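Note that one protein chain of the assembly has been removed; the remaining protein chains are unaltered in position.
Now for subunit A:
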């Protein structure tokens, strides 16, 4: 039983570490803010979640006690990381960061320009 638990814990930790590593690679390799944001804010989510699940299983099987704070940690990651990713993307677009030159379409352009004009009118 302990052996199976050990294997499970190691698998979770390794997957988590691998995903975090890939997220870091993605931040270095990908071409612009938006695609980097994908790698940073979300592969990292699942990576951290896997590591936390590994820790939870470790405490449960080896020490024999269920740690509710880890579960809360997972829940809070789920609550905060999409909001952070969304805000970074939105702030980048509205402060004029350009998309990668090989991007294929941009439906948001017109709306954003309209909004900017409106904001200028109001500020005058």
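Here, a residue touches a chain if its C-beta (ideal position, glycine included) is under 8 Å from a C-beta of that chain, and two chains touch if they have at least 3 such contacts; residues count from 1.
Basically, contacts and distances are computed from a predicted model.
Not every chain of the complex appears here, and the one that does not is recorded in UniProt as "Na+/H+ antiporter subunit E", selected from "Nitrile hydratase subunit beta", "Na+/H+ antiporter subunit E", "Antibiotic ABC transporter permease" or "Sarcosine oxidase subunit delta". Interface with the hidden chain, as seen from subunit A, comprises residues 19, 22, 25-26, 29-32, 34-35, 37-39, 41-43, 45-46, 78, 81-83, 85-86, 89-90, 93, 99-100, 102-109, 111-112.
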